[in-house]
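Following: one structure in structure tokens, then a few remarks.
Yeah, one chain of the complex is gone here, protein chain that is, but the others are all in their spots.
Chain nomenclature is as follows: A and B, assigned in order of appearance, with residue numbering initiated at 1 for each chain independently.
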Amino acid sequence: MQNKIHAGHFFEDFKLHEVIHHATPRTITAGDCSLYIALTGARNPLHCSEPLARSLGYPSAPVDDLLAFHIAFGKTVPDISVNAIANLGYADMRFLQPVYVGDTLATSSEVIGLKQNSSGKSGVVWVHSTTVNQHQQPVLSWVRWVMVHKKNQDAPAPDTVIPELPEFVAPELLSVPAHFTMQPTLAAATGGQYWWEDYAVDECMRHPSGLTINESDHTMATHLYQNNARLHFDAHLMKSTPQGQCLVYGGVIMSACKALSYEGLENAIAILAINGGSHANPSYAGDTIYCMTKVLDKWALPHPGLGALRLRMVGVKNIPPATLENIKTAQGYHPHVVLDLDYTVLIPRKGN
Amino acid sequence: MQNKIHAGHFFEDFKLHEVIHHATPRTITAGDCSLYIALTGARNPLHCSEPLARSLGYPSAPVDDLLAFHIAFGKTVPDISVNAIANLGYADMRFLQPVYVGDTLATSSEVIGLKQNSSGKSGVVWVHSTTVNQHQQPVLSWVRWVMVHKKNQDAPAPDTVIPELPEFVAPELLSVPAHFTMQPTLAAATGGQYWWEDYAVDECMRHPSGLTINESDHTMATHLYQNNARLHFDAHLMKSTPQGQCLVYGGVIMSACKALSYEGLENAIAILAINGGSHANPSYAGDTIYCMTKVLDKWALPHPGLGALRLRMVGVKNIPPATLENIKTAQGYHPHVVLDLDYTVLIPRKGN
Partner (left out) sequence: MQNKIHAGHFFEDFKLHEVIHHATPRTITAGDCSLYIALTGARNPLHCSEPLARSLGYPSAPVDDLLAFHIAFGKTVPDISVNAIANLGYADMRFLQPVYVGDTLATSSEVIGLKQNSSGKSGVVWVHSTTVNQHQQPVLSWVRWVMVHKKNQDAPAPDTVIPELPEFVAPELLSVPAHFTMQPTLAAATGGQYWWEDYAVDECMRHPSGLTINESDHTMATHLYQNNARLHFDAHLMKSTPQGQCLVYGGVIMSACKALSYEGLENAIAILAINGGSHANPSYAGDTIYCMTKVLDKWALPHPGLGALRLRMVGVKNIPPATLENIKTAQGYHPHVVLDLDYTVLIPRKGN
């Protein structure tokens, strides 16, 4: 009798240019959106007001960008990272078009890079993942790389191929909603009074609010995203690890920081790209997350009413960001830093 | 560069008769309704059975009254009470028409009263808030008053204006559903056998069940309502306060008591008014809430099949209500009392 447990891919199982179609296509529902608000405190009205979304030219309210991402990403875990030693990074994440309630997301990943470690016991795999909707239209794509165990240490090392990755998604590659029509309804709905012109490169915002992650809410989020990485919800397993407890899924921290950063970035209505990021330190249930944002760059966009801001979002735990002097030193990240994310948002321009 | 963090209104920012339009219009979804059931244990079938609601003359199942209220109220927090020292009270809350899944709620508040405190450091603000649906029809209105810090203590005191507020919403001002058609489906669906005629003024009910509030469920509720008052979900901030932990949002206690009071009030199918109320003592995660109800008054209504009961709902924590002798003494509320609410419900009459 075969062992029927799908053990996921080990390093020697990945072949360059192989395309892996991940299981569990998922239809996004209004229930997912309500839970996302309940789990994060998100207040972006584009995602929770149908009349607002329609007034701006959307057919209906698009789903929160990170909700779509977490669900899309969760599909890849059983194949790509269930045997991972470490999630090393991600890059070139593009939000290609909005996702709506009723859309069904399916994700596939192409192996675009391989490098066996000198130990011969593990290696690094780069995959380019693409999520499509039920019309086979791509809605999200990204690259991530993970270090994975070898199962058979005698398996031969593959040729080393390291993909070239952009430092950030170039402005001309951003997918800007052509339909977007600026309306005064937006300012009334967000309550924000600042627009693309109002933000300056190098400007910093220390978002005032904090959000405590509790055990049930982070595990519910991980389950909602159908991310089956046990270290997030199998406390018995984790008790015998150095951490001693469940790790919070990094996407939960991204969403917490995004929701916290609403105060000061009310009119940043959509994420266009995630250029890269690091989960600098782990988070556990009981941690309170705070967030600060620095403007890295700004670009006008071809659409006359829209601009983009490239932002650095830094999440810290159990210490308000105002008191954290040095995010990163020669010794590495400050132990309270939990997220250092480089991303690009869409924000309307003034005088539309 | 401007500080882009919206700090909310301080006392001197409020001007008499000013109307503040609150951000974050919200479309109510089936997901909100499911979460409300999961977070409260609510069992009123009018809100969870489409066939029942239609049989009674509703176009579809209306949303739980308190769910609509908490979402409507949450909108006001960033402008009205984010700098509040204390939420002093509310009055004259009217449920003007049912809210349905798909409705979008937006709230605005008019300043109707101001009184600077003798210290010169703070003052009391009265606002009259109105929530409308996407057809601009009012669905909810209420008055509340809060004590708010002054930011600039040299700002001149405004003229003192204290609004007159009714002790309770008079029966002739209650919005009774004209479409309502009594059907035997109702008794079968609620399982309750008592109607308007069966309740007597001064009658008391000690509802038997209790409900323990856990950390994740009260913070999820607060987030679902997009109420951004940090004291409910920023545990790191709260650690250095006298309470030492997050406070449960008062609306969570109202909803817990309402759900618990279903046993004995099964046929009280809708809230018509909240006449006033006091969150007598704070609640924290881990507290178990119990509830008792006293009938304060009863009125026949113009609709021949309907009546109203004015009720006092008292919530206590960590002690069943049967053991609490005196809710209120000369020294104030008993330390286990967490809610003392005066409200009015719709209940069918017999013999329809």
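Here is the rule we go by: contacts are C-beta pairs under 8 Å (C-beta built on N, C-alpha and C of every residue); 3 or more make two chains touch, one makes a residue touch a chain.
The structure displayed is predicted, hence computed values, not measured ones.
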*Among B:166, B:286, B:302 or B:335, which one is in touch with the chain left out?*
B:286
*asked:* Among A:220, A:269 or A:292, which one touches the chain that has been omitted from the display?
replied: A:220
_Among B:141, B:183 or B:214, residue touching the chain not depicted_ = B:214
*For subunit A, which residues reach the chain that was dropped from this view?*
1-2, 4-6, 21-27, 29-32, 34-35, 78-79, 102, 104, 134, 214-217, 219-224, 226, 228, 230, 233-237, 246
*In the full complex, which residues of subunit B touch the absent chain?*
29-35, 37-41, 43, 45, 48-52, 61, 188-192, 194, 198, 200, 203, 205-212, 214-217, 220, 263-266, 286, 288, 290, 318-320
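Throughout what follows, only the chains that are shown with their structure count from here on.
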*What is the distance in Å between the mean C-alpha positions of subunit A and subunit B?*
36
